[in-house]
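Shown next, in structure tokens, is the structure this report addresses.
One protein chain is absent from this view; the other protein chains keep their places.
Then we have subunit A:
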Amino acid sequence: MTVKDDVSSGAAAALPRRTSRSQGDSLAETAAQSGIGLVCLALVAIPLVPLILQAFSAVPLYAWDGAFTLANFSNLFSLPEIPGLATVTLVFCLISIGFSLIFGTVLALLVGRTNLPSRGFFANILLWPIFVSPLIIGFGAILTYGPSGYVSALFVNLFGGEAPWNIYTVTGLSLISGIAMVPMTILYCLSSAQQQDPRLEAAARIAGAGPLRIVTRITLPLMRPAIVYGFVMNVVAALEMFAIPLLLGGPVGIQLITTFIYDKGFEAGRPDYGLVSAAALILLVLVSLLVALQHVLLARAHRFISIGPKGGRLEPLDLGRWRWPAFGAVLLYVGLTIGALGFGLLLRSFVTVLSPFISPFEVLTFENYRETFMNGTYARSILNTILLAVGGGFLGTLIIGALAFVAQRSEFRFRRLVDLLAQLPRAVPGLIVSLGVFYAIVLVPGFGFLAGTLWVLALAYIIRHLPAGYGIVAPAMLQVTRDFDRAARVVGASWSQTVRRIVAPILKPAFLSCYTLLVILFFKEYAAAIFLYRPGNEVISMAMLSAWVPGYTGVVASLSVIQIAITALLIFIATRLFGVKLHG
């Protein structure tokens, strides 16, 4: 601030002719920054404003007379299914979050901090479910552990009777959702466990503490911010979880808050938009409260951040004679979850029928893939998804980059607000973004032409994943010292020159990471598309859902395998060719 002022006044005194030019520059700068700020405001307002208005309007928004009412909320709470819905949602949250937190923390500790055999391999494979749509996990679970799944059939064949599990229950769908949520917990805990100052553990060892005491008294307590953060993000994920409850709960009439909104929104005849918006607003408030809670809980972060310079190699904790038993346990977990589900999907995509009693070689076929690629809708969905991920991700990265520069690296008056707005959609579930964008294109005059295009999906996806991308770019930008900017300003560079020539090149790795993340997220996104889908702009997830309903299981399996394969290819390109680090 002072540096800049000194320089401009100094320059003005020494070179009066240049004054007009620098004033023109700063005007253009302010205009550019205001424009970027407005884009940010629009991105956040699009899904939220129509939704909030609709929640308090008695009639559909297109016929709105400007009157506000609370009738939607009283209608919602007077519905007879509400107490059951709340109970089921609560039980679902408890089981899925408990599963995710316990397995996630233990696995992260084993993989991140101990001398578990082949822990590098496990670290990669355990994170995989985060890259694929929960929809695929749901399909995989049905093929594997469903009543006619191959593992269930195998169990029945070996032990007789009936499989002692049923995934079409609240417990069943909670546990399957838990599997989908574990990688998130691992991701937060893993980096926390690996970034700890090794000397804090060494100090405990010198003081005479054994491995178990070090883990319970030093390592785990220091991971508390990651665990708290992971917990809150798990609650958010559980409240947002849509695909698995839809697949496993739908057929037996188990409803969570998300599937309730979906059902009401798609109800035959006239959907009650007011009711849907009221329910969506309650979900939104719940999630926002949790995100706020997490800020409060982590306010005193200094109690967990090691003091003084870091350094030294992190010596893994020796598991001793528990090394191989732990290896077996982790292998079993991977085998029963990721392994079994992936194997089921892969095998099913190449056969006409999947059963442990029929050799897969007898029923081997490429028919599923032929069907997928020949059918116009399926083929188009693959192409659309790739286009959306690669193109939309790029667009998203550009927007995020511009927002971050304004929020972190400018003198723009409202930059704090931009920073806040960019993080706000984190509290907006995908289903709600979808609903909000749907309202916006219906209601805002002139936006109707977007309906049914890929652009509207790109818009919804960018809004939905704005905080995720911003969460990578903004901290990276904070770490680049402002002295670089100051040095550029002192030699006479304008704001946009400083940003384009100095800061952006330094941040190239962060932008690449952000782009990679957006591509992966866009590739697996489904909830944000659900109200915006029309024939023509379908994506893989939508195509899978519509193929599932009439029972084209083979097509669903092959689409799943294609989605996984393309994601793997994208990750390979990003990590090997561009050197992007996905975690740690």
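Convention: contacts are C-beta pairs under 8 Å (C-beta built on N, C-alpha and C of every residue); 3 or more make two chains touch, one makes a residue touch a chain; residues count from 1.
Note that in this section contacts and distances are computed from a predicted model.
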{"item": "Listed names \"NADH-quinone oxidoreductase subunit N\", \"ABC transporter ATP-binding protein\", \"Heptaprenyl diphosphate synthase component 1\" or \"Probable septum site-determining protein MinC\", matching UniProt entry of the absent chain", "value": "\"ABC transporter ATP-binding protein\""}
{"item": "From A:205, A:323 or A:482, residue that would touch the chain that is not displayed", "value": "A:205"}
{"item": "Contacting the left-out chain in the complete assembly, out of A:221, A:251 or A:536", "value": "A:221"}
{"item": "Touch list for subunit A against the chain that is not drawn", "value": "197, 199-200, 202-210, 213, 217-218, 221-222, 224, 302-311"}
